[in-house]
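Complex shown without one protein chain; remaining protein chains in place.
The chains carry the letters A, B, C and D, assigned in the order they are written, with residues numbered from 1 in each.
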Amino acid sequence: MTAKLIIDLAKCKSQGQSGVRCSYRNHPENKGIDSLLEMARFALICHRCEAAPCINACPRQALEKAPGDGSDAGVLKRANMLCTGCGTCAIACPFGTIYTDLIPFPSSVCDLSKGRLDQDGKPLCVATCSDGSIEYRQVDMEKEDDLVEIFEGIVVRVVGGSRWEPFLRKKEKANK
Amino acid sequence: MNQEELDNRLAEISDKLIDTQRISDRRVFLLCESENSFAVNKFLFQDLALRFIIATGIDSDSCFEVLYHYSNDETGCIVTVKAFIRDRENPSMESITPILPAAEWIEREMRDILGIDFINHPNLRRLILSDDWPEGVYPLRKEVKK
Amino acid sequence: MSWKMKALKKSVWVFHVNTGACNNCDIEIVNLLTPKFDVERFGIKLVGSPRHADALLVTGVGTKQAAKRLQEVYRQTAKPCVVFCMGACAGGGGIFEGAYHVAGPVDKIVKEVDPNAIIAYVPGCPPKPEAMISGVVKALAAI
Amino acid sequence: MSVLANVLFWIAVVPGTIILGLIASWIVRKVSALVQWRVGPPVLQPVYDVAKLMGKEILVPECAHRAVFMFAPLAGLAGVLLLSIMLWRITVAQSAFMGDIVVAIYLMVLPSLALILGSSASGSPHATMGTSREMKLVMSYELPLVLAFIVVVIKAGGSLSLADIAQSTPVWSISGMVAFLVALLCVQAKLGYVPFDMAEAETELGGGVIMEYSGALLAAWKVMHTTMLVALPLFMVMVFLGGFGVGSAGAVAAGAGKYVLVVVLVILIKNTNPRVRIDQAMKFFWVYCSIALILAIALATIGGYYGIGWL
Partner (left out) sequence: MKKSVRKPILAVGPFHPLQEEMEFFQLTVDGEIVTDIDVRISYNHRGIEKLSETLQFDQVPFLVSRVCGICSASHPLAYVQAVEDIVGVTPPDRALYVRVIINELERIHSHLLWVGLAGHFIGYDTVFMWAWKYREPVLDLLEKITGNRNNYGNVKVGGCREDVPDEIIPKILQELDNVEQKTEMLAKAVLDDPVLHARLKGVGTLSNKDAMDYAVVGPTARGSGVDIDVRRDDPYAAYADLDWKVITQTEGDVFAKAVVRLLETFESIKMVRQALKKLPKGPVAAEVKEIPPGEGCGHAEAPRGETFHYVRSDGGNRPVRHKIRAPSYVNVPSFRASCIGQHIADVTITLAAVDPCYSCTERMAVMDSRSNVILDYESLLRLSREKTAKIKKEIGSPELKLEDL
């Protein structure tokens, strides 16, 4: 059972983690948690509207929906080479799932602090997270019900499982 | 020396290499430990007579990497020797300037900006940093912010 | 205006100082001497020593190594003299602003030596020769 | 002429020469620019240059010998002005005295000596290099210059006064022509123009003799240089081309024409030759010029002895 990073969207303050620090060394002021939050919000909170206003509003056509009909059909994908972080999609989104500070122009990268865990085996972001919404421990997917693995090694807890039912994927393995 | 001949000549030194990656028909990466990088470079420059382009020093997470780029001009293929220096405290490596004069400047530059020490380099003086730059601060290391 | 300033306006002797530039501004400065933009018509002459110069054409971003020497040259130019920061690099670091080997924009380096130095800026990367000429003319008109 | 006009004239001579010099230096710069398809400076450019330099701050290097450093340009300027006043007196007031040509030669050397004095006093190792070249240059062209004047004196029947020399217009004879050409090259070297500008050249290129000067002192050097541009051709005209007639307007025009001819010759040499190396220049002056002049002297004496004018 490898350790997974668990993000609790309910506890996590919506306007992004100000105090969190990231141990990723390759880029200055890199905050990997932001890119994870962005993926989590696109995967779970975004309503995947048919006539997606965000995609039409984007001046650079940087947003597109994942094709196919599987459980993650229609999940939004942001091309970080085209996106300039202008925030038009945040304004256009009727449900306010996109936050401008989650789509920075220089995008950040998270590699789950491979090889850089601190003494008690936790990544830096867990230690520096102010509202305790990020944990890093072994987790057994079957036992806890409101966890969804949106990406290899990244699990998101969504409170009030039933309300999210329509988009909550059945507990199969996360896609690549 | 055309492409196939280059490939099977490269196979001769595969004992010293960790791995040979052929990214595309004109890009070949030879991964090796820093200890036997001198032998691989000597083989490429003297036996295969490839033209030395430049060397790149990288401060990657767990180790220092020094990439020597060579070009085989007939086919335009770029052969890169990627040497890993595991020891991060005082990284050092065998200098290839004695056999390849063109590498003198780049090895001095790597020592300036990355702190990699090159053993028996003919004149390892400071090259590109200013005279009043503090000793021991290596700008291209990741922890030094811009 | 004193006759000295009037004469200074008509005959500017220029000394070119490169503090780590990519050569575009240097080439545009030499372009000023060639037949197409000939600056000798305005009495502008490229002299080889800061002693004779009235204006310092500073190009480049002011690297740490070059900064001390720029201050040395400024001290030795006969005052009154104007410092022309040619191009975006000299004006405020340009695209290299904030790099680790850069000792700050050129005007800060010169101001360290003489706080009330007259500094003129010619923006552009590289500034067109016409822009350089109009920059020099405007600066002199403003003294 | 009434006394007042006379006094006024003699007061106006010095500034007049300086202004004439500025105009001559403008002509030189304008022609050089036109050769390179460039427009070249406006007429009043030399005036602006000098006025600006007067307004500038004077910097004296720390290790320089302060007094000599300040005094040298003034001495050079005084020498040249004295020479030009003397020449004007001879032409306008017809008061040539015996031996005035010797005084003129002496005064002509003064600027070069001042240049050497000034740059060595400036204490910069760099300028000393320029000084050594200037010294070599002076030594190399003084000998042929004096030989040229000996030829002229012989042609004028041994009299040392410029008035008699002017009468005999030595240039129409072979030896006189040779002497004129060599003297012209010596003037070129004295003015410091290409191809003999090893010392001065560095001023444009940056190193050089008067590199350490700035402000008013540099203005003094520039004015000295431009006034030499008046005095030396004037002297050449008087010695070789028969001097200036003052009586009628025609004579004055002829005199001015000769002066312009000499200046044009100087410019021509300046613009068509690349720079010559210092040891080459010395060899040129000492070997070629001296031999030519010794022959000219022989011709002149034979001519004088047998009374053949054109020899």
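Here is the rule we go by: a contact is a pair of C-beta atoms (placed from the backbone, for glycine too) under 8 Å apart; a residue touches a chain by one contact, two chains touch by 3 or more.
Bear in mind the structure is a predicted one, so any value in this text is a computation, not a measurement.
Engineer: Among the chains in view, which touch the chain not shown?
Structural biologist: Touched by the chain not displayed, across the whole complex: A, B, C, D.
Engineer: Decide which residue listed in D:36, D:95 or D:167 touches the omitted chain of the complex.
Structural biologist: Within the whole complex, the residue contacting the unshown chain is D:36.
Engineer: May I ask you to list the residues on chain A that touch the chain which is not drawn?
Structural biologist: 26-28, 30, 62, 79-82, 105-109, 111
Engineer: Tell me which stretches of chain B touch the chain missing from the display.
Structural biologist: Residues of chain B in contact with the hidden chain: 23-24, 26-27, 49, 51-54, 56, 58, 67, 69, 71, 73-78, 80, 100-102, 104-106, 126-131, 139-140, 146.
Engineer: Spell out the interface residues on chain C facing the chain that's missing from view.
Structural biologist: 16-28, 30-31, 34-36, 48-50, 60-61, 63, 65-66, 69-70, 72-73, 76, 89, 94-96, 99-102, 125-126, 128
Basically, only the chains that are shown with their structure count from here on.
Engineer: Taking contacts as defined above, which has more of them, A-B or B-C?
Structural biologist: Counting C-beta pairs in contact for A-B and B-C gives the edge to B-C.
Engineer: Please compute the C-alpha centroid of chain B, do the same for chain C, then give the distance between them in whole Å.
Structural biologist: Here the centre of chain C sits 41 Å away from the centre of chain B.
Engineer: Between chain A and chain D, what is the gap in Å from one C-alpha centre to the other?
Structural biologist: 87
Engineer: On chain A, where are the residues touching two or more other chains?
Structural biologist: none
Engineer: Specify, in ascending order, the residues of chain D that touch 2 or more different other chains.
Structural biologist: none
Engineer: Please name which positions on chain A make contact with chain B in the complex.
Structural biologist: 25-26, 28, 114-116
Engineer: Which of the residues in chain C come into contact with chain B in the complex?
Structural biologist: Residues 63-65, 68, 98-101.
Engineer: Spell out the residues on chain D that touch chain C in their complex, using ranges where they run on.
Structural biologist: 29, 33, 36-42, 44-45, 48-49, 51-52, 54-59, 202-208, 211-215, 218
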